[in-house]
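Would you mind keeping the following structure in view while I ask a few things?
Removed from the display is one protein chain of the complex; every other protein chain stays in position.
Moving on, here comes chain A:
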Amino acid sequence: MNNFEYQQATTSVEAINLIENHDGSRFLAGGTNLIDLWKYNITNPTELIDINRIAELSEIRELENGGLRLGAGFKNADTAYHPVVEQKYPLLSKAILAGASAQIRNMASNGGNLLQRTRCYYFYDPEVPCNKRVPGSGCPAKEGYNRIHAILGASEHCIAVFPSDMCVALTALDAVVNVAGPEGNRSINFADFHRLPDDRPDLDNNLKPHELIVSIDLPEKGFAANYSYLKLRDRHSYAFALVSVATALELDGDTIKEARIALGGVAHKPWRSAEAEDFLRGKIANAESFALAADIILSGATGYGHNDFKIKLAKRAIVRNGLMALNPESQLPGAQPSA
């Protein structure tokens, strides 16, 4: 039998010590991704360090700088329905609620959400090559069925996409990830947390070995007046995004003071374009401006055959979601396109 050890940590320091001292150990949060990968024989931990009892990880609290700290162990559902999140960061709430199912969101933790792995079919099948799973073995997705794959930032080694919805909103909101590790604590800007595949597709993010995500900080600015999350997928719930868009706007009348646009389902990390956002500053908030921004965001996009449609779809999604952000009431359950 595939035996493994199981330990419960009650502090972050304890968790880090435990993981440092045992090769092949993993943190266990909600387990909704880890256990699946284990069942599929893609990961084989020899030790689980349960971090669900660490008090520090399960808090959610307002910060002195006006921001909000989301504990890594706090559940996705509890986060989405938290009154401060609903009022100040409704974009985050909507994005979380567009993901997975109610049952999974009840189990899933905020930290685990950041570290969930790609849904690439080939990654999930240990019988076939995959550079992300077995570096150097190849990437069957490029010639295979790549409808769900990347159009931006891919490399010859990997065209997988990062599947999270929550992280698309966190990217747009300029969240900061606080981690603790053997070498001390550090904070990582959300944009730098996940990485592009380059020649190391096995690495999804810039977390160092044995580092523990402790919390995620949201800055004060929540864009509660003009925001929208739009998710396009093959059914109206319980499917991963083929394209998703998180849009947050700060307006002065109908002029854009600040715009944030993040895309999900199109790259190895949530995608933002500083150039497009600069372009929008000072423009009238209308379909035309959003369409021009969309062209900038997708200027380097390439398809691999089955996913060519994503380029056009993403452009249109950016425009629609911009309009939806002007009227957040137009958002529908499941982050469907406005009526």
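By definition in this document, contacts are C-beta pairs under 8 Å (C-beta built on N, C-alpha and C of every residue); 3 or more make two chains touch, one makes a residue touch a chain; residues count from 1.
Throughout what follows, contacts and distances are computed from a predicted model.
Colleague: Choose one: "ArsA family ATPase", "Xanthine dehydrogenase family protein molybdopterin-binding subunit", "Sarcosine oxidase subunit delta" or "DMSO reductase anchor subunit". The correct choice is the protein name in UniProt for the chain not shown.
Modeller: From the choices "ArsA family ATPase", "Xanthine dehydrogenase family protein molybdopterin-binding subunit", "Sarcosine oxidase subunit delta" or "DMSO reductase anchor subunit", the unshown chain carries the UniProt name "Xanthine dehydrogenase family protein molybdopterin-binding subunit".
Colleague: One chain is left out of this view; which of A:Phe27, A:Tyr89 or A:Tyr121 touches it in the full complex?
Modeller: Looking across A:Phe27, A:Tyr89 or A:Tyr121, the contact with the absent chain belongs to A:Tyr121.
Colleague: Could you tell which one of A:Met107, A:Ala224, A:Ala239 or A:Leu292 touches the chain left off the display?
Modeller: Once the missing chain is taken into account, the touching residue is A:Ala239.
Colleague: Can you name the residues of chain A that touch the chain not displayed here?
Modeller: Interface residues of chain A facing the absent chain: 1-2, 41, 119, 121-122, 124-125, 127-128, 140, 143-145, 147, 232, 234-239, 309, 312-313, 316-317, 319-320, 333-334, 336-339.
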